[in-house]
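The other protein chains are all here in position, but one chain of the complex has been omitted.
Per-chain numbering from 1; labels A, B and C assigned in written order.
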Amino acid sequence: MSAPHRELPPIVDYALLPLVNVTVAFLVSGLVVLAIGENPIEAVRIMIAGALGYSEGIGFTLYYATDFVFTGLAVAIAFHAGLFNIGAEGQATIGGLGVALVCLTFDGAPWWLVAPFAIAASALFGAAWAYLPAWAQARRGSHIVITTIMFNYLAATLMVYLLVEVMGKPGAMSPETRMFAEATRLPFLRDFLTPFGIDLGQSPLNPTVFVAMLAAWGVWLLIWRTKFGYELRTVGQNPSAAVYAGIDPGGIVIVVMLISGALSGLLAVNEVMGTQHRLLLEFTAGAGFVGIAVALMGRNHPVGVVLAALLFGMLYQGGAELAFEKPKISRDMIVVIQALVILFAGALEHMFRPTLARIFASAPRDDR
Amino acid sequence: ADIQPAVLYDLGGKFDKSFNEAAFNGAEKFHKETSVEFRDFEIQNDAQREQALRNFARKGNSPIVAIGFTQATAIEKVAKEFPDLKFAIVDMVVDLPNVRSIVFKEQEGSYLVGVLAAQASKSKKLGFVGGMDIPLIRKFSCGYVGGAKSIDPKIEVFQNMTGTTGAAWNDPVKGGELAKSQIDRGADVIYHAAGGTGLGVLQAAADAGKLGIGVDSNQNHLHPGKVLTSMLKRVDVAVYDAFADAKADKWTAGVKVLGLKEGGVGWADDANNKALVTAEARAAVEKAAADIVSGKVVVHDYMADKACPY
Amino acid sequence: MDIAAVVDVAAPVLGSGIRLSVPLLFCCLAGLWSERSGIVDIGLEGKMLAAAFASGVAAAQWHSPWAGLAVGILVSVAFALVHGYASISQRGNQVVSGVAINFLAAGLTVLLGQVWYGQGGRTPQLEAPERFLSLEGDFGIGRLLGAGTPQAHLWSDVIAGHNLLVYAAFLAVPLTWVLLWRTSFGLRLRAVGDNPHAVDTAGVSVAGLRYRAVIVCGILCGFAGTYLAVAQSAGFVRDMTAGKGFIALAALVFAKWRPFNAMGACLLFGLLDAAAIRLQGTPLPGIGTVPVQVFQALPYILTVVLLAGFIGRATPPKASGVPYTKDR
């Protein structure tokens, strides 16, 4: 048997190859650190220590990872349908609007009562923001990459307007809503865990992390175990085969984007209801874009996405500590690393394939 | 007492040639004079405000000065956690026993540069370029308009806002284009409150042979002879005082409102703009200043009622 | 309302519209070259940003806008070649590669800027002689048109008095057209974007053609970035491209991958932006004063509307985005 790319054993394909790619990405990042006159080894040490060295760091790592799981899944599921959703940022922003509306309406009600509605709202609003680009792509054939980017800008604009003119806390300087009532905020896990001697320090890690886990599992089921998943993969792999099979690619595209938007929206639960306890500008802090890297690194597989999200969680937490320790290495180092990961794990994913193939080549079958 | 002070800048970044930079200058001045080391940090996302403050606190830094109203929530949290450390926040009031809140009457400073602008303008058309359309910025523009109209009620002030994302404080291209369009409409003096974006504004004004007005720090030197003046917001003084008071054990918590009277705001008057400020203008602005200090003139604070009467 | 008055209002807006359309136009043509050869390029934004930074640094370093232009182009081409290597030699996903380029530029520029100048990623402010300034000479045409007359006003505000790069941008349009539609090189390049197999069996190197296209794309992005940092403003500031690269892509689709349409589309977007700026804060007849945000959102909304509403399914060059391989 053979294919344009000779087949590799699954572990190589899904574990080793990505690992190699990411390693290379980090080596190159190391060179960059070197170039700006810092010691990469030292930098790595600080990062790891900052991300995993103490329990609070771990808490923060997981907290960031939660965001990235949501956006990573959002990008990944779209990828499976052959769509490139760069709009997670905007969808999450609008999701935040949903969460805020719920929390402010039921302000004071106990969190466990409000949470379900908040979650639903975040998903709903996120999905809604994804609908138009999806529709334009499916029915009018306009490039979804461009439209989703435009919708990111529109989301930001809408947000400023609402927070300044409509929802803003009266008398306050900053464009943000008032704080939610204590009772309505998602509790921090640290408050649960300290009794058990687990000290998460002051990390904002909250129950949303479990929602993320659930989402990952759900997405996996959806993609590989349901009819809809089958249809969306068919559309992604071979649209004309989909039509032949009686699937309406347009319809699938729209539904997939709605799901993708909903997943992005969930990020807002973690940020708005779980951490900031109010709606403010740009609370997404670029998580939407990190999602792209996460999805690519995770090979668009939920398990991979979760792992990649953890890695980027470490990057963010460790990176913050690094920037704190080494003023020379500014926050933008993270962006560079992110870019290199996308480049090597995404665009150049096949670069080391031949080499690995040579090592792992299954003996060519004699097709006589 | 020997202290380990720290500064936490806002998203704009340490070198925004604007108020974060002013804070840095204040800290530097203190360092030069007392050779006391200070730590500082630029955050990259909102989650880090709290994290960074806590980092400082854990390392026993005090006083810890946070720049910008966006830091309020974080300060509130962390200051509670470390009741015996000293905190200060600029541009916002946080009501805690160990927090000093420093707010400025930007409207008064803006009023003064408005007066100067009106005096300097031949076309009787002025411009204002803000970063984002948020209350703080309207506070600037409102005072500015007030000052200008106090000289000539018929004077016209074009107002533009740059954008709606953080980039709005960092988009000199757009800033320049906004300024150009105001100039095209006849404006010949343009005041900016837009951080990095303002550089584009001053640039465009200078390129077109018009006058710009700087903000926060003294920006007269950016284009000598082309910047009419700068509305000084003495964040540097605020930071310096916070450090100095702590060192001299004269630290006090509570709200400090720094207006014209307290020397917290003012207009930049240096060699770079000597030629631009006519005797008549100088007289007018000094009179206005005196009136404000004496209370004869009360410059409207936009924050009071979210409205601008001018 | 008489013509003179209309012109008085319109001319400045037109002028500003032209200035704003220049970076779009450079990028749009860059994208045209790339996609005509079959390489999709989401990375225009990144290349433009990198070029802006490089030109800012170089112009400050060697006190010459030309040094800025040269280095800006060099760096932009370097990024283009990374994209080329990924999409041509490695047959990677071109959209993903483009996204990587964008992040890489966004990160590296600020990182290096911070290390070199410690000004939050900003490059030193450029003095007048270090920039491309607006050209003064109007060749007496203004007088020829009769000073003070509307047409003179139009001439002085809209056509004359821009900086060199503005004219370069509009010169690049016919140049692109001639090269692509009137030379054998262009014929091959357009063919390779439609059916690389045909080009290959005709004895022409597919990779060779595509690399050349990608390089031209880099050069044009270099111009765009230099324009931002060394002509339109005086130095580089983080993220100063602010999404122009993506608007340019939209314009490219809108223009159906043709040079002169591209010019039209970019002018349209530029004018929209200019109008939005001009209209800010001025009450609209009937509606009254509208929130600033409405105007700030206008260009983005229109992009979407144009893409979805008017063009519908614009068909790009057949092979664009598809890595070329002889394997079935």
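Please note the rule applied: contacts are C-beta pairs under 8 Å (C-beta built on N, C-alpha and C of every residue); 3 or more make two chains touch, one makes a residue touch a chain.
Everything that follows uses one rule, which is that contacts and distances are computed from a predicted model.
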**Request:** Match the chain absent from this complex view to the correct UniProt protein name in "NADH-quinone oxidoreductase subunit K", "Heterodisulfide reductase subunit C", "Sarcosine oxidase subunit alpha" or "ABC transporter ATP-binding protein".
**Result:** "ABC transporter ATP-binding protein"
**Shown chains that the omitted chain touches within the full complex** = A, C
**Message:** I'm checking contacts with the chain that's been left out. Which of C:11, C:48, C:168 or C:199 qualifies?
**Reply:** C:199
**Complete:** Only one of A:231, A:271 or A:332 touches the unshown chain, namely A:231
**Fill in**
Considering the complete complex, of C:63, C:143, C:256 or C:318, the missing chain is touched by C:318
**Message:** Contact with the hidden chain only, please: which chain A residues?
**Reply:** 1-4, 6-7, 221, 225-227, 230-231, 233-234, 237-238, 240-241, 243-248, 364-368
**Message:** Using the document's contact rule, name the residues of chain C that touch the chain not shown here.
**Reply:** 181-188, 190-191, 194-195, 197-205, 318, 326-327
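In this text, only the chains that are shown with their structure count from here on.
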**Request:** Select, from A-B and A-C, the pair of chains that is joined by more C-beta pairs in contact.
**Result:** A-C
**Message:** Let me check something: if the centre of a chain is the mean of its CA atoms, which chain is farthest from chain C?
**Reply:** B
**Fill in**
Per the C-alpha means, the centres of chain A and chain B lie apart by a whole-Å value of 37
**Complete:** Distance between the CA centroids of chain A and chain C (whole Å) is 30
**Asked** Counting only residues that touch at least 2 other chains, which ones in chain C make the list?
**Response** 121, 291, 293, 296
**Request:** Give me the residues of chain A that touch two or more other chains.
**Result:** 153, 157, 160-161, 330, 334
**Asked** Which residues, counting only chain A, touch chain B once they are in their complex?
**Response** 60, 63-64, 153, 156-157, 159-161, 164, 168, 170-175, 179, 202, 204, 275-276, 278, 280-283, 285-286, 320, 323-324, 330-331, 334
**chain B-touching residues of chain C, taken from the complex the two chains share** = 12-13, 15-16, 19-20, 118-122, 125, 133-134, 157, 228, 232-235, 237-240, 242, 273-274, 277-278, 280-281, 291-293, 296
**Fill in**
Residue positions on chain B within touch of chain C in the complex are 12-17, 42, 133, 158-161, 163-164, 167, 170-174, 176-178, 180-181, 184-185, 196, 199-200, 203, 207, 222
